[in-house]
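Below: one structure in structure tokens.
All protein chains but one are shown at their positions in the complex.
Coming up: chain A.
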Amino acid sequence: MQPTIQGMAIKDVYQGMKARNVADSTDRLTAAHVAIAGAGGLGSNIAIALARIGVGQLTLIDFDQVELSNLNRQQFKLSQVGMDKVTALKQNLQEFNPFVTITTRVQKVDHDNVTELFGDADIICEAFDNPSAKAMLLDAASEFFPNKPMVMATGMAGIHSSNSIITKQVRPNLYIAGDGSTAGAEGLMAPRVMIAAGHEANMITRLILGQTKI
């Protein structure tokens, strides 16, 4: 008997899930490895988008645990409060798409572990909340991997216009999404955080598929 998922042949599930992907994208998506730094409002949403389209390998990095205050924007469930975010996110991603290889690291990113954490990834996705962590990762990544594509975000708080969130190409291999100014103190909610996450996820998808323009 052939192996099944939900009573369907694995091969059929795999093919069926790819049916609406953009033509000729699946092989390149499957071959890609994206490392996501931060598994919160940005990272959880980005990871779900990339897992759904079948990015083959995801590394999820976050030192934090799921809290009640995360649930207004982060893709966790009430039943996951208290879990390591990366463990909870991996669990959710595997329900959406079991064909993704997911590595989790419960770890704080610092200058000294950037090489080890991101060396194998094709693309670095920054999804932190702390602005100094964002700057530190860009500083370190540009030192250790000067040509590796990196996608970041800054400014997605409040209830400002959706259309103020844009993606900029800041350097040949550096893309930054967001409005550039609104900070977390004014409140962070799913709709606008998801717009910034969508910008990052779409830029990553474009890069995987060879589109380097914004």
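We adopt the following convention: a residue touches a chain if its C-beta (ideal position, glycine included) is under 8 Å from a C-beta of that chain, and two chains touch if they have at least 3 such contacts; residues count from 1.
Here is the rule we use: contacts and distances are computed from a predicted model.
*Asks:* Name the chain not shown, per its UniProt record: "Response regulator", "Thiamine biosynthesis protein ThiS", "Biopolymer transporter ExbD" or "Gliding motility protein"?
*Replies:* Its UniProt record gives the name "Thiamine biosynthesis protein ThiS".
*Asks:* Which of A:M8, A:I159, A:A183 or A:L209 sits in contact with the chain that's absent?
*Replies:* Only one of A:M8, A:I159, A:A183 or A:L209 touches the chain omitted from view, namely A:A183.
*Asks:* Just to verify: which one of A:T101, A:T115, A:N130 or A:S162 makes contact with the chain not shown?
*Replies:* Once the missing chain is taken into account, the touching residue is A:N130.
*Asks:* Touching residues of chain A against the unshown chain: what are they?
*Replies:* Residues touching the hidden chain, for chain A, are 38-43, 62, 64, 127-132, 134-136, 138-139, 142-143, 152-157, 170-171, 176, 180-185, 188, 193, 196.
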